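Missing here is one protein chain; the remaining ones are kept as they sit in the complex.
For subunit A:
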Amino acid sequence: MPQLFQRYTNTLAPASIVAVFIALSAAVWGMHAIIFSPYATEVGQPVSQVVPFSHQHHVSGLGIDCRYCHTGVETSAFAGLPATETCMTCHSQIWRDAPMLEPVRQSWATGQPLHWNRVHNLPDYVYFDHSIHIQKGVGCISCHGHVDRMPLMAKSETLYMRWCLDCHKAPEVHLRPANEVFVMKETVPDEKRGAALLRAEEIDKTHLQDCSVCHR
């Protein structure tokens, strides 16, 4: 009877253990890479819309405040998207013949609202509220990035649970005074100011990571 295991299997055995280990790590690394890849997170991927609305143009070019269009952001959970009427306050007079704006005029004429494709969309089991974040001094830019440089809107954060928790663990580095919340300038981390704002806004960090805050 010939030898069932050849000599080389002596090296194959330990090698296969190492190989399995490497393969497993590669799989974990690969999955991690996929989950955090722009393909899966959609971060930085512009979403196309019927009307190619440019925040860059309207926010940094014209200096329109976020609240002119996203009226609900200070007082309700939902920031709100502008009604056709809001576009028409200006576009009834300027660029009134632009073909790009035809869907807006049509919506105004028929009363059928424009449909904007969602860019950010949390799963329904997550509770999120804009008003508390705005009231306590978290700037739009901390979560939505440089909106004023986006010709088309794109996500700038993953919106994964880990991302929420990273801030809820240490919100002070992201806090700013009330009059800067809508300003498109990065927060400069400043421990002293952060601690003072944390106290002034009476933010209690101890419960911010409880599951029931976001999963109600």
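Methods note: a residue touches a chain if its C-beta (ideal position, glycine included) is under 8 Å from a C-beta of that chain, and two chains touch if they have at least 3 such contacts; residues count from 1.
Definition applied: contacts and distances are computed from a predicted model.
Quick one: find the hidden chain's UniProt protein name among "Oxidoreductase", "Pyruvate dehydrogenase E1 component subunit alpha", "Cytochrome c domain-containing protein" or "Monosaccharide ABC transporter ATP-binding protein, CUT2 family".
This omitted chain is identified in its UniProt record as "Cytochrome c domain-containing protein".
For the chain not shown, which residue from A:88, A:119, A:183 or A:203 touches it across the whole complex?
With A:88, A:119, A:183 or A:203 as choices, the missing chain is touched by A:88.
Just to verify: which one of A:64, A:119, A:152 or A:196 makes contact with the chain not shown?
From the options A:64, A:119, A:152 or A:196, the contact with the absent chain belongs to A:64.
Which subunit A residues touch the hidden chain?
Given the touch definition above, subunit A has residues 62-65, 67-68, 71, 78, 80-81, 83, 85-86, 88-90, 92-94, 112-113, 115-116, 123-125 touching the missing chain.
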